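Presented below is the structure to which this report refers.
Only a single protein chain was left out; the remaining protein chains are all shown in position.
And now, chain A:
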Amino acid sequence: MSFPAHITVLYFAAASTTLGITDELVPIPEKGLYLSQLTELLIERHSQSSLNALRKILDSSQWSIDAEMVDDEDLTKVELKDGMEVAVICPVSGG
């Protein structure tokens, strides 16, 4: 028996308000997943939510893996692995 690989996805701010959750365990498909493909996967998982709002938020967000920001141009190169903590980083508003 093999355990499916999972990532933890963290949501903050508008992303968490729209989805109504702050984090979730997301299984990685057997064929693997690049960070650039995660948006579509999350939209499929939350098809009952307001899809337009979710897509808009994810498209305008950056991403971090294990508390390191990922450059936009690297999204298609980074493969998601079991145990990673992936965060949706919406446009920030600190200070």
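Here is the rule we use: contacts are C-beta pairs under 8 Å (C-beta built on N, C-alpha and C of every residue); 3 or more make two chains touch, one makes a residue touch a chain; residues count from 1.
In this section, contacts and distances are computed from a predicted model.
Engineer: Given the choices "SAC3 domain containing 1", "Molybdopterin biosynthesis MoaE", "Sorting nexin-2" or "YjeF N-terminal domain-containing protein 3", state the protein name listed in UniProt for the chain not shown.
Structural biologist: "Molybdopterin biosynthesis MoaE"
Engineer: May I ask which residue of A:Ile43, A:Leu75 or A:Ile89 touches the chain that does not appear here?
Structural biologist: Result: among the candidates, A:Ile89 touches the missing chain.
Engineer: Spell out the interface residues on chain A facing the chain that's missing from view.
Structural biologist: 10-14, 16-17, 20, 22-23, 64, 67-69, 87, 89-95
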